[in-house]
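Missing here: one protein chain of the complex. Every other protein chain is in place.
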Amino acid sequence: MADTLLDVRDLSVRFETDDGTTQAVDELSFTLAEGEVLGVVGESGCGKSVTMLSLLRLLPPTAEVSGSARFGGIDLLAASSAQLKRIRGREISFVFQEPMTSLNPSFTVGRQVAEVLQRHLGYSRKAAGARAVELLDLVRIPAPESRVDEYPHQLSGGMRQRVMIAIALACDPKILIADEPTTALDVTIQAGILDLMRDIRDRLGTAIVLITHNLGVVADIADRVIVMYAGRKAEEAPVHELYEHPQHPYTIGLLGAIPRRGVDRLQEIPGLVPRLSEPLPYCAFAERCPRADRRSRSEVPQLREVRPAHLVACFHPGSE
Amino acid sequence: MTAPPPVLEVEGLVKHFHVGPQLTGGGGIVQAVDGVSLTIGPGELVGLVGESGSGKSTVGNCIVRLVEPTDGTIRILGTDVTHLSRREMRPLRRDVHMVFQDPYSSLNPRMTTGAIVGEPLRLHGIAKRRSLEQRVVSLFEQVGLRPELRHRYPHELSGGQRQRVGLARALSVQPSLLIADEPVSALDVSVQASILNLLRDLQRDLGFSCLFITHDLATVEFLCDRVAVMYLGKIVEEAATDELFAAPLHPYTQALLSAAVVADPAAQRARTRVVLEGDVPSPLAPPSGCRFRTRCPLAEESAPESVEVEPLLEEVAAGHSVACHLVHRQREAAQLLDLASEPA
Partner (left out) sequence: MTVVEDATDLLSPRARRRRLLRKRLARRPFALLGFAVAAIFILAAIFAPWVAPYSASATDFNAVLAKPSWDHLLGTDELGRDILSRIIWGARASIQAGVLATCLAMAIGVPIGLVAGYYRGWIDPVISRVTDVVLAFPFLILAVGLAAIMGPSLLNATIALGVGAAPGFVRVARGETLALREEDYVRAAIANGAGDTTIIFRHIVPNMTSTLLVQATVTIPAAIIGEAVLSFLGLGVQPPTPSWGVMLADAQSYLSQAPRLAVYPGLAIFFCALAFNLLGDGLRDALDPRTTR
């Protein structure tokens, strides 16, 4: 059994904005083991990105975060700024969706990779430059020695994303959090990035948290999957188990909604994702659920293990 | 009995954009679309698939005349619209409508959704006041929106609702052809499903033809009768949907299909992938001859002529066209074999 790297308990995030308060995440708990690829799946507004950003205090000041997130012996949510600065980019790294806006257009790609090495690991300028070339090679950028002096706008979207990954990996982090890393990329480029991530996990042993709304991407590389809805965990299972025996009606709905050949109609989930201003005292999915009953509308379903290693928060779980 | 005229006939469409001098170098010509031919019959749903830089959106923009084609012809319901002036186009605009990708920017934030949906009706003088109101109400119902929502502004609606408004607007004057440019790409999966179902239902009820432009193969597989695959401004393969997905002939189509992820871990991980080398070449300087040769796993060894000679889109089986030297050669070889085996 691999060690637990990250242990998040009862994480809640609220936003106080001009428009009112929003409960983005409600008492979410999950763990991440060494070398594991965890897929966090959900549609917009489910809180998946907010969850990860809150771990490293990357949310705007309007956010109120509570709960605990133990990593390397400290609680990330209670850590000091100095401690977080040491962890960000070094032990836990982020890769974002838009590689164009995540890279500084005024500096060469090599310089941006080297900067991380210099700042976090104290490399000299020369050593950092050499290591930068190695890292670009690691992320399979062809001819890295010449690419290193290019500017972001000279690279394609896929290349830029690889650079982002190189920057994220520069300090050999324990965890790589990738938030929709391939959503903005073409299909053929996406395949390459997924291959790369798999390679990283195999060769470097980095644990990866892959946040996405794309169930196909998750099917490709995740070991375990969490399905989120309205800030709560709806279902959690090893990947094969989830796709073969989905239990939560929302997961079943999501899988049924994927376009494919031969069906007359895709499965629709009526209604909309609720925008909550405070935690709902009952099942958040009840209004849209074909299995909802009085109990769903009056109690919050707790996570239960309904099959080996397979958790669901539902009063009426079961594959159809 | 003669077959009904095609709703859309595009022949040899070319669109080049002139780009001014940039930081990286002097100005140039973006060869966005370079010789695309396409026909859509009445009630047909045709998918136009391609990645970024393929020129698929430009094709759509040319058909709707948002952009003036550099060369080629576009015929809508038999009328040549390629170089018509704005005024001449106006009455013909009834027949073709467009649905856009971004549900947030495709609706004027300062107009109520009812006014937005009613605008085409008003512009074409089809209905006024009370009958207009009634028409708008029925359109809202047709796309599955409560008619009361017509008094709201776009920012008060969700992405899926806005997309429905966009559809209602496009269908308000009962066009013969709907151009849908990535209409569901910006939506969540479950909302996508409802819009796709809606599109399918509407098409069955109203019988319009549709050109569905997207990068997502799965949507095309679900919705379309025929598919055309584009790469760097050209169509590389075109076939009936079932046939294309079952037996893709062009190496790019094969790569595209194998790269698309499938929501089935066992199947997904068991697949062998065709991996394409390198980046998509810039449309400012597409490769000579076969544009795909720089990334094709087979070109260098098996098709040396692809450096100089461009493969033409030719029919290799009923309703199945491919633009690839290798495929053409194989077909010729097969034909020769057939000839050779025929009794003298």
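We call the chains A and B, going by the order they appear; numbering starts again at 1 in every chain.
In the analysis below, a residue touches a chain if its C-beta (ideal position, glycine included) is under 8 Å from a C-beta of that chain, and two chains touch if they have at least 3 such contacts.
Because the structure is a prediction, the values reported are computed rather than measured.
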| item | value |
| --- | --- |
| Contact partner of the left-out chain, one of B:T79, B:N108 or B:Q174 | B:N108 |
| Residue touching the undisplayed chain, where the options are B:V59, B:I74 or B:L157 | B:L157 |
| Per the touch definition above, residue among B:R75, B:H124 or B:R269 touching the missing chain | B:H124 |
| Missing-chain contacts mapped onto chain B | 64-66, 86, 89-91, 93-94, 96-98, 100-102, 105-111, 116, 119-120, 123-124, 141-142, 144-146, 149, 152-153, 155-158, 160-161, 164, 166, 169, 194, 197-198, 201 |
| Touch residues of chain A, complete complex, unshown partner | 17-19, 60, 62, 268, 270-272, 274-275 |
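FYI, only the chains that are shown with their structure count from here on.
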| item | value |
| --- | --- |
| Distance between chain centroids, defined by C-alpha means - chain A, chain B (Å) | 32 |
| For the chain B and chain A complex, residues of the former touching the latter | 23-24, 51-52, 158, 160, 188-194, 196-197, 200, 215-219, 221-223, 241-242, 245, 255-256, 258-266, 268-269, 273, 275-276, 278-280 |
| Chain B-facing residues of chain A, complex | 43-44, 142, 153-154, 156-159, 186-192, 194-195, 213-220, 222, 239-240, 243-244, 253-261, 263, 265-269, 272-273 |
